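Removed from the display is one protein chain of the complex; every other protein chain stays in position.
Going in written order, the chains are labelled A and B, and every chain counts its residues from 1.
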Amino acid sequence: MHALNKPSMTQAAKRAKRKLVLEITAYLSPIILIIVVFVFAPLAIILFFSFLKSGEYGQIVYSFTFENIRAVLSGGYGKVFLQSLYLALQTNVLCILFGYPIAYYITRYGGKWKTLWIFMIIVPSWSSYLIRLYALKTIIGTNGIINGLLMNLHIISEPIQILYTPFAVALGLVFAWLPFMILPIYAALEGLDRSVLEAATDLGATPVRRFFRVILPLTRGGLLSGSILVFIPTVGEWLVPHIFGGSKIMMAGSLVAQKFTAVGNIPLGSSLAIMLATTLILILYLTIKWGGREALEKAI
Amino acid sequence: MQASNTGDTNTEPGICLEVRNVVKRFGDLTAVDHVNLKIREGEIFSFLGPSGCGKSTLLRVVAGLENQDLGDVFIAGLNVNDLPPYKRDCNTVFQSHALFPHMTVAKNIGFGLVERKISKSEIKKRVAEKIELVNLGGMEDRLPEQLSGGQQQRVALARSLILEPTVLLLDEPLAALDRKLRKEMQIELKRIQREVGTTFLNVTHDQKEALSVSDRIGIMNAGAFLQIGSPDEIYEKPRSIFVASFMGATNIFTGNVVSKKDGRIEIETPDGLKIFAPEPEGCAGDAITGFSVHPELISLESATADAPPTDPREQTEFHGKIKEVFYQGDFSEFTVALKETDMLMTVHLTRGKGYRTQLPEGQDVTVSWDYGSNNVLTG
Partner (left out) sequence: MKKKKIASKVLGAMSVLTLIFLWAPVLLIIVFSFSTNKYGVAWDEFTFKWYLKLFHNDAVRDALIRSLIIAGVTVVVSTLIGTITAYGLYKLNFKGKQFLRTSILLPIVFPSIVTGSALLVFFTRFIHIPLGYPSIIIAHIVFCSPLAVFIILGRMQRFDWSWEEAAMDLGATRVRTFIRVTGPQLMPGIMASAMLIFPWSFDDFVITYFVAGVGSTTLPIYVFSQLRFGSTPVINTIGTLFVALTMTGMLLMFLLQKKTKTSG
């Protein structure tokens, strides 16, 4: 009996394995190809380039150097990096502070208008980011409607400079990324079991205590997802500092763009991009470790 | 063995489905453990067991929705190990019905015929027949969401039967229905089966359903069949502790055979209780591990001091005290604490002749039953 069965079992196992390999190839090879060729390979290339020298006319000199990496980690560039991290953190905190109340309000008091509220949050998150930034610039510009209004009301006599200030950059960042914080928090709040909240009240928690002891811990996942969606792209921002900061306020993304487009120092640009990518992968890794892989996927 | 190794056919007459030595594992869990089974043509066979016993997995192996790790499946004498579900001569009625929500009742029922490239007029004719068979006249153009649970069940049944499979597999099809509807559908299921004559293989965890619809029942636990037999055999003569308790024979005693005489065996429990039971056929005395009694076979009397002793060879009699009474409507369930041992017995008294309501908790009682009601257990 055993002698007969053993080969048929290994055969079945082999067959199953062959089928699995075939199916993986059939369904997943396109995406694997895309990820390997157009995500991993380019990252590997810029990693390689970041150890090369740049020639006088912007050409790449194939000789090995640590100079770019050192440049990125020290002095002016390092400062810009820290500034980016700081601005991203600030944006994240501001987005939570402004985003949580509205998400909470929609969940609890949205009623029949809930869908409309959510629609009004989703549309900006999917609208052209460039156009939205342009619109904000139009409003806060020197000839913009805010200055016009203030002057008409005789509060100021001359247009005030809002553009190209740290405030403008902070405003632009929150404006750009706020919807991406509201939506995951809303999803988390909406997923709360009502009876748990009722139980908390029943057990004597005041609304405020209930918020901090029950609601906030239970929506941690939403906050984490929102933070991934806001913090990570913000560190790499280029357009917001470009439009709202001019040449005065720079972020890591500005440097990368500058080296790749205007100056044309590809090795230095590559090391900046690699530095940015490494920082973010590290942050993502820590997030996954702390909050689980789910937080990352739920973010989408 | 020859057939499983080389050949693809098995021509034992009257057997339409055979499962030989089938094993299915999910990681470390063995869901189906070396199962052998033969299903006869035209019968309703039920796999009955608690959830997780492997009954659904075995059904899915037969359907081809899971591949076994070991063993063979024959449908109508043909080895189907390597055939995908769409090439096997069996169809399944799913627990969730799995009706296609974007197709009307008629389209759902005709689904398989379209795959067989049968002409439109022929499909229309056969669909009409099946709609009549399952009493769904007038519902042809409805969508599944517009049907009740029972009606969806009928569509699922018709959709599978229209392909005239050798075996129809039913994966707990009635589990989602409410109690009244379930009863109604059990009757329907049996009527339809008798009408079309197809072999039904039904999976269920509901003892009553299995007893009322099946020709034969196979009791499963931990991936294996413990006992296969007709409903009355399974219910009245469970062979093992598991089957006995699963079928509701809650009074189970362990014990050994101490004597054998006149077609009667005497069993002694570890506590020293002795009872007589009819000697089972073809069963060695040392295989016997105990006995069981169904609670509805026991009679319950107030204990009287001067009652004459009964002959233990004809009547088993114990003494005890009523511990609890659970009123159930058509019967009352009494829990009796025995004096002879520290065991509890369950007794069901049905309303009607001999029904007593004046047996309060704490009352001293005598429980007795015919020696023939003692069912011998061997496992």
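We adopt the following convention: a contact is a pair of C-beta atoms (placed from the backbone, for glycine too) under 8 Å apart; a residue touches a chain by one contact, two chains touch by 3 or more.
Bear in mind that the values here come from a model prediction, so they are computed numbers and not experimental data.
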Problem set entry | Which residue of B:Pro101, B:Gly138 or B:Gly352 touches the chain not shown here | B:Pro101
Seminar exercise, completed: Full-complex touch with the removed chain, picking from A:Ile96, A:Leu183, A:Ala200 or A:Ile232, is A:Ile232
Seminar exercise, completed: subunit B residues touching the chain left out here are 63-65, 84-87, 91-92, 94-96, 98-102, 111-112, 114-116, 143, 145, 159-160, 163
Seminar exercise, completed: Residues on subunit A facing the left-out chain by the touch rule are 20, 23-24, 26-28, 30-32, 34-35, 38-43, 45-46, 49, 60, 98-99, 101-102, 104-106, 108-109, 115, 117, 119-124, 126-132, 134-139, 141, 143-145, 148, 175, 178-179, 207, 228-229, 232-233, 235-239, 243, 253, 256-257, 260-261, 266, 269-270, 273, 276-277, 280, 284, 288, 293, 296-297, 299-300
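To be clear about the criterion, only the chains that are shown with their structure count from here on.
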For this session: Please report how many Å separate the Cα centroid of subunit A from that of subunit B, as a whole number.
Result: 57
